[in-house]
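A short write-up of the structure that comes next.
Let's turn to chain A:
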Amino acid sequence: GTNGDSSEGQKDCEPDSSAIKAGIVTDEGGVDDKSFNQSAWEGLKAYGEEYCLDKDEMYGYAQSNQDSEYESNLTRLTQQDYELIFGIGFKLKDAVQTVASQNPDTKYALVDDVAEGDNVASVTFKEHQGSFLVGVAAALKSETGKVGFVGGIDSPLINKFEAGYVAGVKSVDPSIEVDVRYAESFSDAGKGRQIAKSMYDSNVDVIYHAAGGAGNGVFTEAKDIKAGDSEANVWVIGVDRDQYEEGSVDDSNVTLTSMVKRVDVAVQDVIKRTIEGNFPGGEVLEYGLADGGISVADTNEEAYTDEIASKVKEWKEKIQNGDVEVPQTREELEGFVSNLE
Partner candidate 1 sequence: MDYVIEMLDIRKEFPGVVANNNINLQVKKGEIHALLGENGAGKSTLMNVLFGIYQPEKGQIRVQGKDVNITSPNIANDLGIGMVHQHFMLVDTFTVTENIVLGSEPKKGLKVNIEDAEKEVKRISDQYGLKVDPKALVRDISVGMQQRVEILKMLYRKADILILDEPTAVLTPQEIDELIQIMKSLVKEGKSIILITHKLNEIMSVADRCTVIRRGEGIETVDVSQSSTSELASMMVGRDVSFKTEKTEATPKEPVLEVNDLVVKDIRNVDMVRGLNLQVRKGEIVGIAGVDGNGQSELIEAITGLRKAESGKILLNNQSIMNLKPREIYNHGLSHIPQDRHKYGLVLDYPVAENMVLQTYYQKPFSSKWSLNFKEIYNHAKRLIQEYDVRTPSESTLARSLSGGNQQKAIIGREVDRSPDLLIAVQPTRGLDVGAIEFIHKKLIEERDKGRAVLLVSFELDEIMNLSDRIAVIYEGEIVADVKPHETNNDELGLLMAGSNKKEGEA
Partner candidate 2 sequence: MKLQKLTGAWIPVVSIIFGLLAGAIIMLLFGYNPLAGYIALWNGAFETPYFTGETIRLITPYILSGLAVAFAFRTGLLNIGVEGQVLVGWLASVWVGTEFSLPMAIHLPLAVIVAILAGGIWGFIPGYLKAKYQVHEVIITIMMNYIALYSVNAIIRNVLTDRDDRTENVAETASLKVSWLSDLMPNSNVHAGIILALVAALFYWYFIEKTKYGFELKAVGYNPHASQYAGMSVKRNIMLSMAISGGFAGLAGAMEGIGNFGYMTLNNGFTNIGFDGIAIALLGGNTAVGVVLAAGLFGVLKNGALNMPLSAGVPHELVDIITALIIFFVAASYMIILLRHKLIKLYTDFKNKSKKGGANK
């Protein structure tokens, strides 16, 4: 097969004997969803290369296409003697817990949510912090005083992005309006685009999306405006990965920045700890700004000006010092905003 993932050519190195057999089970997106599944897979591949391992021998993945396949896939990898298996996405929480309790000798890690069990490590990210920082960037970039947020499905996880973002915007300038909408889908690009269009039409100039494939629609709308008028002040803020490429249109780019969630970093970190004999079973690992688990992309140098960058840096420090407590829910956000006034 011409499977692009495999690098089955001759290797000029010897597999490291300390390595463990590690795998991931993705949710619906698959390992090239340009989002956290892909990021997780990149982390695993990096591990494979570092330790000079063969794909499917020592590391591999199973893609789920439906909710009901998570358990099957986790069990499948377990039965193939994987020693450490990552469940990518909060949707796998139940499946990871179940399978982990059935297989106490195998180690599991759940990304994006907290699972119970001594043989399960939970990996979470402080998305609200990253979202806060891109909110700061949005507020600084906005000329109209209106910015937008497009969520996928209205759910606690996405609300975390929303709350952080709004808090960031309001921290810079409480008078800036934030138009928050949900596509109620992570795949319907048509809806994403329509929402974006209606936002840009109503003078919103920066949109942060946390909507997966529906977010593609936000990019297509922004790019269309930009293609018609290269001076137009429309921006998209990407999510999960650096979505700079997605924003490229002719000679310019509409991606202001992205809230990057380094699942790859986390995956490699958990594997390393396990190899070292420190598997964080039963623990919750929270990756955030300090450890590079969450970061803000600065690829679009032209748009993401030094001024913005330095302001973002200021706020980042405030968060890290604990001067600012970023809200994670809508209730916390309310309190946060009323404190600002």
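One rule holds for everything that comes next: contacts are C-beta pairs under 8 Å (C-beta built on N, C-alpha and C of every residue); 3 or more make two chains touch, one makes a residue touch a chain; residues count from 1.
Behind the choice of candidates: all candidates are chains of the complex that A comes from, given by their letters.
Note that the structure is a prediction, hence the values are computed from the model and not measured.
Which member of 1 or 2 touches chain A in this complex comes down to candidate 2. Considering their complex, residues 1-3, 6, 28, 56, 60, 62-63, 65-69, 71-73, 75-77, 79-80, 90-91, 94, 99, 102, 152-157, 159, 184-187 of chain A touch candidate 2.
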